[in-house]
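For this view, one protein chain was removed and the others were kept in their places.
For chain A:
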Amino acid sequence: MTSNSQTAAGSGHDALPDKQSEIMRKAIRLEWISIAIVAAVITMVGLVMGQSQAMRVAWVEDILALLPPIAFLVATRVIRRGPSRDHPYGHHRAIGVGHLVSAVALFAMGALLLVDSAIGLLMVDKPPIGMTVLFGHAIWAGWPMVAAMLVAVPPMVVLGRMKLKLSEELHDKVLFADADMLKADWMTGLATVVGVLGIGMGLWWADAAAAIAVSASIVKDGVTNVRAAVTGLTDARAKTHDDKGPHPLTVEVEEKAREVPWVKEARARVRDEGHVFHVEMFVVPLLGMDPTPAQIVELRTTLEDLDWKVHDVVVAVVDELRPEQVPAD
């Protein structure tokens, strides 16, 4: 005796509300700016890079920093398409796919650099940094490297913080991963500066050690993000944008449903489709108070009005809550 209400994903519903659309536009603009700045940094660091392993690792990390913005821009384009017969759930999951793609790239690159740097250290590969001529003056080539890193850090940090704020408002995990990576970038920059200065002080291992520290942080970023992306894609309970805990809405929808007079018990399965949630609400009516279709539709609308993120709600009226279908806490 299940009765499904019609799916909620109609016209208008698929678009984000005005406030979120505005934030989305801001985020898209920010990502384009981000790509431009990162490209400039890549060029600058590439020009002065030389043979320092730490510089090379930092440079690759800067290139990797392009991935999340690109994944974000592609995903936002894809999710504009509404649901269709072939894609009944819509295209919001593109966010999750983008997240996974950039996370795997992050992890693979980090692991590669980690191994490379460790081999350099074990093989006692001493990085040579010679002289360069700048405007007719001879200077040690390490100085332009240090300068390039110090110039690159502040814009990355600022961009990271701006994106972090937007990612929370948009419930966008790609944007969050991106912000997180950029925020970690100042550590990369600093470690690289320490490595290059270490070479200058005759401590050949400082460079490789800095490179190892930086690539280890890339690997950590990669693992965290792969885990988060996989969790999302395998229909785990919807989490907050930073994956720190269950999303409060997963509890709120159940509480809201229980407030309805004819509802005896209510439990939901809430999954994260990327930006928006898909809610399957199982309700047991009180004895002798079987709901009419209108009452079921009303419940659905109530839930959808709770938050813009509650996007697609299906209400199922059942005679009991089976744990194998809707597990309890």
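Note that a residue touches a chain if its C-beta (ideal position, glycine included) is under 8 Å from a C-beta of that chain, and two chains touch if they have at least 3 such contacts; residues count from 1.
Basically, contacts and distances are computed from a predicted model.
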Per UniProt record, name of the chain withheld from view ["Stage III sporulation protein AD", "Multicomponent Na+:H+ antiporter subunit B", "Amino acid ABC transporter substrate-binding protein, PAAT family" or "Beta-ketoacyl-[acyl-carrier-protein] synthase III"]: "Amino acid ABC transporter substrate-binding protein, PAAT family"
Selected from A:16, A:105 or A:190 as touching the chain missing from the view: A:190
Option touching the unshown chain, where A:67, A:153 or A:283 are the choices: A:153
Residue among A:127, A:144, A:232 or A:285 that touches the chain left out of view: A:127
Hidden-chain contact residue, picked from the options A:199, A:214 or A:266: A:199
Chain A residues that touch the omitted chain in the full complex: 51, 125-133, 136-138, 140, 142, 146, 150, 153-154, 157, 161, 183, 186-187, 190, 193-194, 197, 199-204
